[in-house]
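Below: the structure, in structure tokens.
Only one protein chain is missing from this complex, and each of the others stays in its spot.
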Amino acid sequence: MEKIIFYCLAAVIIAFGIASVTSRKMLRSVIYLSFVLISIAGIFFLIDYNFLAAIQLTVYAGGIVVLIIFSVLLVHHIEMELEMAKASKKIVTALACLVGLGVFLTVIYSYDFNVINNSLTTTTADIGSGLLSYEAGGFILPFEVISVLLLAAMIGAIVIAKGKKLTENNNQSQ
Amino acid sequence: MIPGISIYEILTVTSILFFIGVYGFITRTNLISILISVELILNASVVNFVIINKYLFPEALQGVYFSIFIIAVAAAETALAVSIIINLYRQISSVEVKDIETMKY
Partner (left out) sequence: MNLNLIILIPLIPLVVFLVLGLFYKKIKPAISGYIGVFGLLISTSLAFYAAYMYFIVIGKTEGVYQTIVEKTVWMNFTDSLRIDMGILIDPIAVMMLIVVSVISLMVHIYSRGYMKGDLGYTKYFAFLSLFTFSMYGLVLATNLFQIYIFWELVGVSSYLLIGYYYTKESAVAAAKKAFVVTRFADLGFLIGILIIGYYTGTYDFETLNNPEGTSILNWASTSFMGLSALTWALILVFIGGAGKSAMFPLHIWLPDAMEGPTPVSALIHAATMVVAGVYLVARLFPMYYFIEDGFALNIVAFVGAFTALFAAVIAITQTDIKRVLAFSTMSQLGYMMLALGVSGYEGHEGLGFMSSMFHLFTHAMFKALLFLCAGSVIHAVHSNFLKDMGGLRKYMPITNITFLIAALAIAGVPPLAGFWSKDEILVATFEHSLFLYVIGLFVAGLTAFYIFRIYFGIFWGKESNYKDKPHESPGSMTAPLLILAFLSIVVGFIPFSEFISPDKAGFETHLNYPLAAIAVFAGLLGIGLSWIFYKKENELADKFASRFGAFYTWAYHKFYFDELYLFVTKRILFNVIAKTAARFDKKYVDGTMVGIGNQTVSTSERIKVMQSGKVQDYALAFIAGAVVLAIICIYLWLN
């Protein structure tokens, strides 16, 4: 059962991944992206990381995708077709990517992973106490740093996106 | 771990996803598309962290923490990128890469 679900998810991820980077319509591209993200959340469910899957769904599929859709709607006409790169560049890039993929897979398959069979379930409480622990292996400091980073990013985003005064000044000075 | 699925298969999927992201990053000519490609790359790495944590070190949770941080950073990054894109659009009415090349001068 899990096997079939995984293959389905993998197929969805790859197919919509390709679709999202090749689609000529912006909005579709974003929607494909959201499919990919949701499928990844599915994988997290499969490996029993429910909390992570929830984050993935809320932050990524819920927050980021919505943000991107907003920006797309703000700056693009919905029917507009995207300009594409030159065919030669595409081919070169595709070749490079395929070769790189070959390298990756070679390395992965030639390495003998020491897999431990388990079916441990991780609770949200475990993650929370680990994240807030200040003992050895605790992640309290990065957690705080990330919180400050998020705050800074929020303020920065507001300041940059506002930008009205700057524009006015520019217009006046011109 | 997923019964019947080896780590190799999952890593293969994430590798493919990663290179799809790279391909998109290089070939797209639009800032938002590039942003989408970056999200794909980030997600590929997130899945890798989680999978390796689960398959190889099930007792530990570091992979999960890192994934959380990556998601948080990605959110911040997206917010900033979107604000930059909107601002840029206001200034030059375009988000095509070729139109903003002049900014580097």
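In order of appearance the chains are A and B, and numbering begins at 1 in each one.
Here, a contact is a pair of C-beta atoms (placed from the backbone, for glycine too) under 8 Å apart; a residue touches a chain by one contact, two chains touch by 3 or more.
These numbers were taken from a predicted model, which means no experiment stands behind them.
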| item | value |
| --- | --- |
| Residue of A:T58, A:T106 or A:T123 touching the missing chain in the full complex | A:T106 |
| Touch criterion as defined above, residue of A:V92, A:I116, A:I140 or A:I155 at the omitted chain | A:V92 |
| Contact with the hidden chain (one of B:I10, B:I26, B:L61 or B:L88) | B:I26 |
| Touching residues on chain A - with respect to the absent chain | 89, 92-93, 96-97, 99-100, 103, 106-107 |
| Contact set of chain B toward the excluded chain (per top definition) | 22, 25-27, 34, 97, 101, 104 |
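As a working rule, only the chains that are shown with their structure count from here on.
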| item | value |
| --- | --- |
| Parts of chain A lying in touch with chain B, wherever the complex brings them together | 2-3, 6, 10, 13-14, 17-18, 20-22, 26, 29-30, 33, 36-37, 40, 43-44, 46-49, 51-52, 55-56, 59-60, 63-64, 67-68, 70-72, 74-76, 82-85, 89-90, 93-94, 97-98, 100-101, 104-105, 108-109, 113-120, 122, 126-127, 130-131, 137, 139, 142, 146, 149-150, 153-154, 156-158, 160-161, 163, 167, 170 |
| Residue ranges of chain B touching chain A (in the complex, touch as defined) | 1-13, 15-24, 26-30, 32-33, 35-37, 39-40, 43, 46-47, 50-51, 54-62, 64-65, 67-69, 71-80, 82-87, 89-91, 95-96 |
